[in-house]
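First the structure, in the form of structure tokens, and then the observations on it.
Of the protein chains in this complex, all but one are displayed in their positions.
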Amino acid sequence: MGDSYILYDDKFNEECGVFGAINVSNASEVIYYGLHALQHRGQEGCGIVSSDLNEMYKLKGEGLVTEVFNEDNLSNLLGNMAIGHVRYSTNGGGGIENVQPFLFKHHTGDFGLCHNGNIVNSNELRRFLEIQGSIFQSTSDSEIFAHLIKKDNQTNRVEAIKQALNRLEGAFAFLAMTRDKLYIMRDKNSLRPLSIGTLNGGYVVSSETCAFEVVGAKFLRDVLPGEVIIIDEKSNITSDFYAQKTYKNMCAMEYIYFSRPDSDIEGINVHTSRKETGRALARENPVDADIIIWVPDSSVSAALGYSEESKIPAEMGLIKNRYVGRTFITPSQKMREKGVKMKLSPVRSIVNGKRVIVVDDSMVRGTTAKKIIQLLRDAGAKEVHLRIASPPITHPCFYGVDTSTYDELIMARCSINEVKEMIKADSLAYISVEGFLNAMGRSQLCLSCFTGNYPTYIYQDIQEANKDGKF
Amino acid sequence: MGDSYILYDDKFNEECGVFGAINVSNASEVIYYGLHALQHRGQEGCGIVSSDLNEMYKLKGEGLVTEVFNEDNLSNLLGNMAIGHVRYSTNGGGGIENVQPFLFKHHTGDFGLCHNGNIVNSNELRRFLEIQGSIFQSTSDSEIFAHLIKKDNQTNRVEAIKQALNRLEGAFAFLAMTRDKLYIMRDKNSLRPLSIGTLNGGYVVSSETCAFEVVGAKFLRDVLPGEVIIIDEKSNITSDFYAQKTYKNMCAMEYIYFSRPDSDIEGINVHTSRKETGRALARENPVDADIIIWVPDSSVSAALGYSEESKIPAEMGLIKNRYVGRTFITPSQKMREKGVKMKLSPVRSIVNGKRVIVVDDSMVRGTTAKKIIQLLRDAGAKEVHLRIASPPITHPCFYGVDTSTYDELIMARCSINEVKEMIKADSLAYISVEGFLNAMGRSQLCLSCFTGNYPTYIYQDIQEANKDGKF
Amino acid sequence: MGDSYILYDDKFNEECGVFGAINVSNASEVIYYGLHALQHRGQEGCGIVSSDLNEMYKLKGEGLVTEVFNEDNLSNLLGNMAIGHVRYSTNGGGGIENVQPFLFKHHTGDFGLCHNGNIVNSNELRRFLEIQGSIFQSTSDSEIFAHLIKKDNQTNRVEAIKQALNRLEGAFAFLAMTRDKLYIMRDKNSLRPLSIGTLNGGYVVSSETCAFEVVGAKFLRDVLPGEVIIIDEKSNITSDFYAQKTYKNMCAMEYIYFSRPDSDIEGINVHTSRKETGRALARENPVDADIIIWVPDSSVSAALGYSEESKIPAEMGLIKNRYVGRTFITPSQKMREKGVKMKLSPVRSIVNGKRVIVVDDSMVRGTTAKKIIQLLRDAGAKEVHLRIASPPITHPCFYGVDTSTYDELIMARCSINEVKEMIKADSLAYISVEGFLNAMGRSQLCLSCFTGNYPTYIYQDIQEANKDGKF
Partner (left out) sequence: MGDSYILYDDKFNEECGVFGAINVSNASEVIYYGLHALQHRGQEGCGIVSSDLNEMYKLKGEGLVTEVFNEDNLSNLLGNMAIGHVRYSTNGGGGIENVQPFLFKHHTGDFGLCHNGNIVNSNELRRFLEIQGSIFQSTSDSEIFAHLIKKDNQTNRVEAIKQALNRLEGAFAFLAMTRDKLYIMRDKNSLRPLSIGTLNGGYVVSSETCAFEVVGAKFLRDVLPGEVIIIDEKSNITSDFYAQKTYKNMCAMEYIYFSRPDSDIEGINVHTSRKETGRALARENPVDADIIIWVPDSSVSAALGYSEESKIPAEMGLIKNRYVGRTFITPSQKMREKGVKMKLSPVRSIVNGKRVIVVDDSMVRGTTAKKIIQLLRDAGAKEVHLRIASPPITHPCFYGVDTSTYDELIMARCSINEVKEMIKADSLAYISVEGFLNAMGRSQLCLSCFTGNYPTYIYQDIQEANKDGKF
């Protein structure tokens, strides 16, 4: 019983979210609500840079949007233009220096900058820039991009930006802002989502469309692969492309786990895609059982799909405590031996004596699955069948996903049968890549963590990562 | 569109939760995890009193369990006995003085005390005690009970307690603790839940059984109506009754909304009872529609029941933002006019063009329902049918439920049809009292908020309340 | 060198300060500034109770006046009457429960209460009250007094108060407040100071007159020994006495160390009295030297007097760091061995090669003196002569002074010569009791800590204290 303790999810974690607005009155307030809707993409820190055409204002801090901002400090972020950022917690990482947006001071005009994603050739670029005299204060890719732009002593700013973007390899969604213009940029592989909406005659831009609904904006369109959109203080909007060849490689994990169920990514609703995946999973991997239970909260949609397809009722067999915050005292070994459970607890009267199907959206290391299965057995489950609504994760991601768990991608090292034994499930099945693509109804996806087929050059980073002992 | 703003739920609110432990090593740590599991019953404040047989220790504060306690201050709460309390936020109320448990200092021995519930004749008792020289520092019923015990200058403590309990009219679950004994008391109408469990040879007691699973305890039995249980430092356990006539009148709202779905109340699982109610609701009040959506989070169970019975798929048509904390900036009127939504946002791509059934567990004032329906229509719903998985609330509660909304019990003043018009639903239906009782499979419930049949004398409080202009 | 570390002063410490106002607009703001002026009398906690004739309001907390109160929460303390309290930090003591004022709730009317001082027979009174059914929530003497008043079920409130005061033995200055009256009470031995002033037609009352200057009030008179003053909401003022025999026994330590130099106590300015004492000390105990240095901050006045009388220049030979707050990290043993000094550092270029006279106002344990002398020698002082501007402390105090250091009243156990050896001074001298009284120009003082002649009955407390191992 000793090990039945769960605090952290066994998931990939998104790195960031961005939100911008231009020609919208009280832009920083709108950003506040927009970032709040994107909070699931990053809880470590957040910031806003605004402009009233004359001056630029910045505020950022560590913590949630509701912790960093209050009415007083928001009211200092003047102007009808602003960009904002939420940042995911990295291991031992950087502190306030790495919280975005950055506000760079320059005699040609200050500019703010933030991004979501990860630059694959950042180490090479940083070396290249340092040799030419640049010095850095953060480890952020945004600072590299800023140096790249300024290094090209171009008179034409848009050309400088396009040249700089061409040097970047990887996944990114950039928002940049000068005193009177908003720049919106997306990588040519379109790995990270970025969409534009309209609000009272102005424009908003967001990592996810869920934020549009929250601030009362109307979805306009997705930013295209390799596109550079510039909107000025009179709402003139121009579009350009930094790359000649562009690709559609949306990260599949955005559908599977990262995004909020009410977001639409490139025209497909996230909840709906998960439910369809759950249905397909039920068709591919049926099993006779009494009840289906979901792992709160992300796999509700997939479990409902599985239930509808299989006609087996979905039940609330696991409860998640909503009040687990940063200050929660993790149970000591002694307490865990006593049986103290955290975050997830099984519902004995629901699972007792039952054959249970557990549907989860994804599985990285298998550690949490093992504990959940043990919890359910301790609560009297007769059988526990685990069904995963995404294909096995066999390769690391280099495009802006938390890498702290790559050393233990369980499906990179073991067969399904071995994993089944390890986590002590009665049966274990994943949806196939084909089944997944069919359920999604689209094939233009980055599936590299399932297949190893990376859409970009990635060599240098793997080498670096190897040095750090990460894989 | 202006009014489409939702921050607070339109629900009754529970007042408190209690948790105790005796003869359990590191009792205060166990209480910490127990209170954490009961956090949904009260978020304003919490406290713990412990005893190491020689001395008693106390710590309490305003805020969540994770905010008030940390490893340092918990480690000062020594001993193998402790009681704890979580308290709901009251309007303009009391501050730290009213946070429990109380620790009373007395030459016959200090004692700790906390409770869940509400004493109906508290004003009379307070007056009676003051005339005899008592002075009070809080407005809590617990302090009244403490004075009542000490007023009876009995040599026999148990008799003093029983006499004091006999003077109390209303709903209560009391935990009291001296240096070496734990006292567990429940009102003779058994309006509030209270259960006992065992843990490593010691005992635990909790407002809800969900906390037993979390701390690794085994459910033993419910405390009986009118029972006074005493457990000493050697785990001797004695049971007595303060009243000759006792009744089974468990608060129906505990099943409908207050309790966690993984709790079992008097043998019936909360999630299961809600799902059955949802099924019955579907049978009683069917309607042709495309999808069913739940109002997060409490009505998931009922919606699933309705879906299974009606064969209409359940979808995630409303999303709740999990990061709405106490420091959230409520949108200004200007922002709300812009369409800023909080806490709940509709999922356009799911509801657009659909005939929607919304299942909610209960409805007090109708204000939130009106906004939800508007949200859904703005998001493109063709029809919106509201189904409530509890009977209409027509009478106020006097037994420990937040009273701030009694002035607007919409069903006390309006017909169902009037309410339907007011909230602009295409149809509105509640489950009937009979249907509810059938679905619950038990009849011994307090249904006074639906029927006006109060199980206790309540006259004096209504009078007082009238003076305060509450009804 | 290892021991040359100073963080805490070797002084007696005052327990509390009180400030009240009636018929003064925004009374709570006036109290704020008054308490701020009395902050030196207590830094642990503070509170204010106000009344707008209809309702009473309370706010209290742990910390400084500037930490507990802000514009928001002050603005909730409505009305033109208020009382406030600052409290000194006690060892391991009580927390928020013991912070004053108390606000007692009673059907005959709520009342606020706070005090400065110490009741000698508090244990007896508490026992007496508990036997009659009282229960206590704090260890404060104010709560005892409140119970005593209510216990006497008198119709005449003033008589009840006077009877209650007659049962109290010890030192006290009480402020009590009902919705429309302020009660001001001082013990019959007048051990603790309490003065009344006028402000814009209303009245203020304060432990020290320095607060009158700060709030712009005019000193009216001292409260007399045993006096009970009542001021109502129309500024009617009545005076009565609870005791027939009264005495003038002002605590000598108020002049020597506790009070602010700008306060006048019973007509004598504190700075002036200290300077006179310094002059007398110079006459009684001259010594040939090059410079005089004071121990910051309290002995500046005495050192200036000594300097003027002896014609030896006063220099700043010790510097006190003003930024030592509660969160200061005390140097580890390793750091202290390195020579890290805190709070006080010697000024090498001033004391090097000099014969130094150090003037201090009082000395309790001698520990700090020893370290100061070592510091000065390490900085090059040729000779160090210590002169104390008060008589030797040979007996404990029972009248509201911090008792944490009574176990080591060095002059209760050793001769002056022994102490001189112990602290390694070249010479040590105290002012005599006679010299002190002459310098003060008044003889009606409590000198019990120098002489052991206590003005009140004290037997029971010593017994209790012995049990606790305090002496």
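In this document, chain identifiers A, B and C correspond to the written order of the chains, with residue numbering beginning at 1 in each.
Assume contacts are C-beta pairs under 8 Å (C-beta built on N, C-alpha and C of every residue); 3 or more make two chains touch, one makes a residue touch a chain.
Owing to the predicted nature of the structure, the values given are computational and were not obtained by experimental measurement.
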Shown chains touched by the missing chain?
A, C
Have a look at C:137, C:206, C:285 or C:301 and name the one touching the chain we're not showing.
C:301
Among the options A:25, A:139 or A:246, the absent chain makes contact with A:139
Candidates A:127, A:221, A:245 or A:311 - the one touching the absent chain
A:127
If the missing chain were put back, which residues of subunit C would it touch?
1, 25-26, 29-30, 32-33, 36-37, 39-40, 64-67, 69-71, 74, 199-200, 210, 213-217, 260-262, 264, 269, 271-272, 275, 300-301, 304, 308, 313-316, 319, 321-325, 327-329, 331-332, 334-335, 338-342, 345-350, 379
Applying the definition given at the start, please give the residues of subunit A touching the unseen chain.
96, 102-108, 126-127, 130-139, 146-147, 150-151, 153
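One rule holds for everything that comes next: only the chains that are shown with their structure count from here on.
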Determine the centre-to-centre distance between subunit A and subunit C, using the mean Cα coordinates as centres, and give it in whole Å.
60
Using the average of all C-alpha atoms in each chain as its centre, how far is it in Å between subunit A and subunit B?
36
Quick check: how many Å separate the C-alpha centres of subunit B and subunit C?
48
On subunit B, where are the residues touching two or more other chains?
none
